Every structure is written in structure tokens, then in C-alpha cells.
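The complex appears here minus one protein chain, its other protein chains still in place.
Chain naming follows the written order as A, B and C, and within any one chain the residues start at number 1.
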Amino acid sequence: MSTSEVNGLIIVNYIGSVFLIAIGFYTMMAKKNIMKIVIGMGIVDYGINLLIVSVGFNPGGTAPIFTINELDPGTFFVDPVPQALTLTSIVIGACVTALALSLVIKIKQEYGTLDAGQIRRLRG
Amino acid sequence: MIQHFPILAIMVLFLGAFLTVLCGKNKVLRNIVVFAAMLASSVFIAFLIKPIMIDGEVITYWLGNWSPVADYAIGICLVVDQLNLFFAILVSVAVLLAGVFSFKYMSRDDTLEKYFTLFLMLSGGVMGLVLSGDLFNMFIMVEILTFAAVALTAFRNRSEGALEAAFKYLVIGVIGSSCILIGTTILYSQFHTLNLAQLSVLLHNNLQPATILAFTLLLTGFAVKAFVVPFHPVEADANAAAPSSVSVIISCVLTKAGIYGIIRIVYFLFRSMNLAPLQFILVLIGTLSMFIGVTMALAQKDFKRLLAFHSISQVGYVMTAIGLATALGVTGGLYHAINHTLFKGLLFLCAGAVFYATGTTNLDKLGGLAKRMPQTAALFLIGAFSISGLPPFNGFVSKWLIYQATYEKAVEFGNIGYAFVTIIALVVSVMTLASFIKVSQSVFFGQLPDEFKEVRETPVPMRIPMWIMAALCVGAGLLPQYMMRYLINPAVYAVMNVGNYIGSVMGPGYAEKIAGQTVEAYSSEFALAGYWSPISWLALFAIIICAFFIVSLSGGKLSKKIHSDSPSGLDPKYDTFFSGEANEHSQVGGSDLFWGFKHNLRHYFDFMHNAHSGVISDYALWAFCFLSFMIVYLFIIV
Amino acid sequence: MKKVFIFASLIIFFAAGIWGAFNMMSFQNTISSDMDAVSLYNDPQHYDLSDATGVADIIVSENLDKTKAVNAVTAIVFDFRGYDTMGESFILLTAISGSMAILRKSKKWGEDDHDEEEH
Partner (left out) sequence: MKKNINVRHIIVKDAADIFTPLSLVFGFYIILHGNLSPGGGFQGGVMIAASAVLIYLGYGFKTASSAINMEVIRKGEAIAAICYTCLALLGIFFGLNFCRNVFFNNGAIGDLLSSGTIAFMNYAVGFKVLTGVSFLILLMVSLLAPDSDSEHK
């Protein structure tokens, strides 16, 4: 496969990440179960991670590590900066999930339900 | 040595948070650590005032000495220009006073070491956000402050609605953070850098569809953090449920962090404020926030929730003024930002004092506390006068600047819409005064309920920060020329002239080399009409007459319509009352002082009440619709 | 009514996202392909930055000389952008403290005035 064809295929990743983000937002907007809202937040996060990693893609590049025994002459790398950003983003996503799940546990104890339609003591 | 002070001001707060974890149950040591951290941070910020505000330097600090190589900023930098320092001063004042207040205020809660850990994390996050010069680093700091604010909102997890408010805040906050991160990614893929100054140069006249998408996402993300209109219910919930010292931070500091982000995005990063439609949409958002906030506040029954809606309204003023894109407008906006921090902080601390003394913030249950808590009542009145814009206090100066700026904009552009904004701002100010009359009547005056006969005055450690805030309120109102000279004007100059910032970060001449032209500056000249100029007063008087005329006209129509459908089956208090003994129905609750007004406008109030349904999916829908609307709008205008 | 809003905004977001994705495809790669890792490894001091197209080029070229870390991602995470990593670990600590604060069994406010010491 030539370089330009590989370069063109990255659009699949972009569209996939847009699709994931849209699914996540849809879940947050349309679903009433707060557990599903948490899942939606997670899906948005995964979509963003996919987007960031895809941005750093370089057709034909290898992982940016100078393991000299395994490299052929003329090897070049993919972009390491988005990978570092993704690492950060993954941890942040895990923290969001942890915080949201602990809130969900407490809400279930307090309200006895997971229905967002009933968790509305503060309104108006 | 001075160049290390910004990073130390941030890291001292974080180190304080870790040491608080290690202190464990030792109360005295913990309080000392927390106080020392906050004080040290404020001192570091205070030392920066002289070189930056007065001498006009811009400090750029490359973390790890990774200064730009081959015209690319490979590391992260902290930049302190006048605008950053303005917000850093605001943050450090609010954090220090709220922290001192919380030593005594929180003493009846348990596991305070976690409270102070999160509190210091929150302060450090905001400080890191306003001093950062890197887009991704701004995102990280936004996440820190969001998580800490969410956890602190749910800190009193047994109190009414705290968990619910925290969950809503988390969901909406995650939407905002996701938007910021997607925008950052798109900008990185186009320009291969994350530095704000470099992006600002590379973005100039380089708008492609993906870039506009990134702009929309970043603007939406920071608008979420500023809690302007489609995202405002979350702030009201969070402020009502959080401890008062945290409400101060959420209402005074986090919204300002969002405003800072918006200023950086629209004035600095994309330099797009010369587009009239963008000015229009920002002013529209601000005006809507102003109006919806204050009308929702009139209908509230809870002290802190009412204050939270006022906070939305005042942030609307700031947003309107920022959106005008004139030097006078930005001056008014920044002045109002710092004034809002002072008086809303004072009001929230008063609410905290009332809660500490009585255990409730329900307006219907409170009353007559002025006899038992005279100092708190006096402080509350100072805050209420300031927020309503009565002349000797600070709210007047900034509101006056904002009226003048909108009016001037209307004259300059010949656009009648901006004159309407002036009128709405005036009406909102009047309604603010009205709702604070209601609060003072139902909390501090009126009848003292029996269960509060034994209430004592707030302890001294809580009163000291309140008096300091009140003194700052009065001072900012009485000495506007000093505030202008040392605080506001340098910041406005920094907003309008981005060349200094870029030159300091990327080296002088960078912008000319890359963009092939000098960085153009907005005009920062403006004629200040002064605050006693008779001609301006006359114009203001004319505007007030107009506003009164319009309101009375529309009011007449409304009352006619209401008479036609006679209220049958409604509350008996709306019945006509002639004479004789008043029965129990004719008593109006403390929170219902303006029931007649609310009754006349009941369609509007009912609609707003139903719209703020409390269901998180609806709020997420509002946020996402706002994002979609902004995408469509910005693609159309650019 | 609500469904209409949901789907309209989703369609707008999706359309804008796809359009943006096709635009992003035409952007230059964030790192250039004309770098030879092996020769860089053998002679870390000599590299050419005159035609750098982004921060990644510069970081990868300078990495071996300035930080001596073989793994470029680790070098970025802990050195070039070490401040971000610090913020990230603070986020972890914030989330954990927050979860503890949320999940604790607290007393109702004001129930007991001296509950701080006992545990």
C-alpha cells in the first residue's frame, strides 16, 4: 500500500472518533438512567482518545523508541506528543469515572433510584 | 528570582494540599499548613504586582528551561502578563478570605483534612489555569478545578441535594472539558504546537473549517466553566448545596476562570473580536444571563440559591461588557469582575454566617436576625448595596461603566439593539435591588422566629474575612481612580495589545517573521465620561425614562390580559382584599415579598420554573444544543 | 419536541465533525518522515532543525542529546511536558480524595459539635 493510501485511511479513525463522541453525547442527553450517563461520559472520553492518537499518525512510522537493535536504517517515528497527551487523557477519563461512580453509589443509597427523572430535588 | 514566583505561587498551594493529607488528624498543624500555603501564595502574587502592573513587564517562565527551538515552543511556559496577574490577584484574595473563613465555619463537619486538601487543590487549579501559557496545560488545570469543585460540592453529603448537585456539575463539567480537549486536538493537528502565543500568531488570518470548529468547541468549553446561560442551572444547584466557603470559590473564582478563558480565546488566541456577529452573540449570551439570572433569583426561596442566580446575572454583565470589544467595555467588564468577586464573596460569607448560626438558609424560616446578629446584618447590607449598584459602593462604578459602554456602542454603530442592552442592564440592576430588599426583609428584619431567640453573633474568626471584604467593597467604590490606574488599565491594555505577550513568549519579532505583518492592536483609547459628568447623567436619566415608559406600557397590557382570565382556584392571597380581619391566607411568606409582580408575570415564571426541571439529561441537552447552535452560527458568519 | 432537538443537534454535530475530519486530513502530518532514527542514534549531536514542521520533530531530534532517554514518549511525559504529568497525578489525587469525601459516612451537619477528634 502506498503512503498516500495509508494517509487517506486515517479518515476512518477521524470519522470513528466523531461517531463515538456523538454516541456518547446522545447517551448523556437521551438516557434517564444515571449509570448510562456515566457510560456516555466514558464513551466521549474514548472517542477523544482515539482522535488524539490518530492526529499523531505518520504513515509508515514506528513507535518513537530508540530500541536500536530492532530499527532498520531510514526508520522514522510517529508523533510522540499526542501519545503523551493521550496518556494524560486516559488517566483523566479514569478519574471522571471513579468520581462519577462514587456519586452514583451515594445517590442510589440516598434516593433509592437511578432514574434521573426522579433525582430532581433541586429545581426551579 | 522574581521569575520563579508564579510557579511557586501555584506549587505552594499543591504542596500544602499534600502536607494536609500527611497531617492527618492533627488539627492545629493542619490549620497552620493550610493558612501558610494560602498566605505564601498570596505573598508571591503580591510581589509580582510591582514589576508587572506598574513597570509593565511580561514574565515568561519556561518550565524545564525548554525555551523555543527553531521557532517552535517545545515546552510548557507560564506567562504572567497584566491580564493573568489581574485574575491571579482576584483568585488569591478570594481564596485567602474564603479559606480563613472556613477554619471556623467548617469546624462542625468531620474529616476536615479532606476538605482542606480539596480546597487547596481547587485553589491551585485555578491559579495554574490563570497563569498558564499552554493550551493543554489549561485543560489539565480545568480538570483539576472541576474535580475538586465537584467533590467539595458533595462534601456535606447528608445535606439536601448535595450529591445530586455534584453529579449534575460533574456531567456538565465533563461536557465542557471534552469540548476544550477536542478543540485543543484540532488546533494541534493543524499547527503542531500547543503554545498559546505561537498558536495566536499562526492562527491569524488562517481560518479553515476545522479551525472554526475548534474555536467553537473552545468557546463552548470555557462558557461552561463561566456558567453563562445555557449552563447556569448547574451553578445554582452547586452553590446552593456546597458549604458557603466553597460557594465563594465556585461563584467568585471559577466563573472568573471561565471568563478568563473566554477572553484568552476570543481576544488573544483567535483575535476575532473585530467580527460584529461574534460581538453580537457574546452580548446576547451576556444579556440573557443577566436577565434570566435575576428573574430566577426573584422566585427563589433559598438564600444561597438566590445568591447563586444573582451570580449568574452579574457574570452576564461581565460577559456583555467583554463582548462589546471596546476599551471602555473591557474596562467595565474587568472592573465588574473584581467587584463581583468582592461583593458576592461577602454575600456568600454572610449566608454562611447565617447558616452557621441558625442551621438553615430557607428564607421562609428565617427572620429578624438583625437584632441577634447586628454585624452580619450590617455586612450584608454593604454587600447588597454594592451588588445593587448604589452610588458610594463599588457596584455602581462598574455598572456605570457598562451602561456607558453599551450606550456608546449603540451610538457608534447606530444599532438600537445595544441601547436595549443598556435598558435591560438598568432593569436588571433595579430587580437586583428588589430581590435584595426581599432577602434583607426576610432574613435580617421582620419577625424573629422563636427558635432563633438564642442565636448568637458570628464568631470573630468568621467576621474578620467578612469585614475585610466589606472594606475592599467600599474602597473599590470610593477610590476608583487608583483601582483603574494600578489594576484595571494595565489589564485592559494587555487584552487589547497582544503583541507584548507574543513578543515575550516567542521572542521579539516572531509575529512579524511568521505572519509577515506586525500584530495589530485594538484601540485602547477611550474617553471616560467620569462618574459625575452631568451630560452622562442626563443621558442616563433619559434612558431610565425610556425604560420606565416601556415597562409601564408592557405592564399595562399584561395586567389587562390577566384580568380577562380571572384566577379561579388559585391561592386565596391573590383575591381582592377589602377590609376586616386578615385571615391566615393573606399572610405573605418572607420569600414571597413580590408575589404581585410574580403573579402578573406568572406565565414567564411558570415557564422558567418548568424549564429548570432538575433533570440532568435536559441540562446536557441544553449544553449540546448550545454547542450545535454555535457551530451553525459561527460557520454562517465566518 | 425534545427528540427533535436531540437529533437536530446530533446531526449538526455529526456533519460538522465529518466536515472537520475531511479538513483535518488535508493538514500536514504533525511529524515529518524524512528523519533517520538510526543515524540519529549513532550521532545524537548532529541533527538538522531548519525545516522542522512541528514540535514533535524538534523533540525527537533533541531527545537523545538533551535527555538521554531512549523512550521518546517517556521523555515527553516526564521532561518536556513534565508539568502536565504533575497536573495529571494531582488529578488522580484529587479524584481519590474526592471519592473518599463523597463516600464517607458523615454525620448530619451540626449533630455533634466535637466529632472531629473521634474516628
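Here is the rule we go by: a contact is a pair of C-beta atoms (placed from the backbone, for glycine too) under 8 Å apart; a residue touches a chain by one contact, two chains touch by 3 or more.
In this text the structure is predicted, and so the values were computed from the model without any measurement.
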Among displayed chains, the one left out touches A, B, C
In the whole complex, what residues of subunit C lie against the chain that is missing from view? 41, 44, 64, 66-71, 73-75, 77-79, 82-83, 85-86, 89-90, 92-93, 95-96, 99-100, 103-105
What does the interface between subunit A and the hidden chain look like in terms of residue numbers? 63, 65-68, 87, 90-91, 94, 98, 101-102, 105
List every residue of subunit B that touches the chain not included in the displayed model. 4, 7, 11, 14-15, 18-19, 21-22, 24, 61-65
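Keep in mind that, in the parts below, only the chains that are shown with their structure count from here on.
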Hey, how would you classify the chain contact layout here, line, ring, star, complete or other? complete
Measuring from the mean of all protein Cα atoms shown, which chain centre lies nearest? B
Distance between chain centroids, defined by C-alpha means - subunit A, subunit B (Å): 30
Between subunit C and subunit A, distance of the C-alpha-averaged centres to the nearest whole Å: 12
Approximately how many whole Å separate the CA-defined centres of subunit B and subunit C? 28
Shared-interface residues of subunit C (touching two or more other chains) are 6, 10, 13, 17, 20, 24, 30, 54-56, 59, 81, 84, 88, 91, 94-95, 98-99, 102
Two or more partner chains touched - positions in subunit B: 136, 140, 143, 147, 150-151, 154, 157, 163, 166, 188-189, 621, 624
Complex contact set, residues of subunit B against subunit C: 14, 17-18, 21, 25, 27, 63-64, 66, 69-70, 72-76, 107-112, 114-115, 117-118, 121, 124-125, 128, 136-137, 140-141, 143-144, 147-148, 150-152, 154-159, 163, 166, 186, 188-194, 208-210, 213, 359, 618, 621, 624-625, 627-629, 631-632, 635
State the interface residues of subunit B toward subunit A in the complex, per the touch definition above. 136, 140, 143, 147, 150-151, 154, 157, 160-161, 163-167, 170-171, 174-175, 177-178, 181-182, 185, 188-189, 236-237, 240-241, 299, 305, 608-609, 612-617, 620-621, 624
Across the complex, what residues on subunit C touch subunit B? 2, 5-6, 8-10, 12-13, 16-17, 19-20, 23-24, 27-28, 30, 49-50, 52-56, 58-59, 62, 79-84, 87-88, 90-91, 93-95, 97-102, 104, 106-110, 113, 115-117, 119
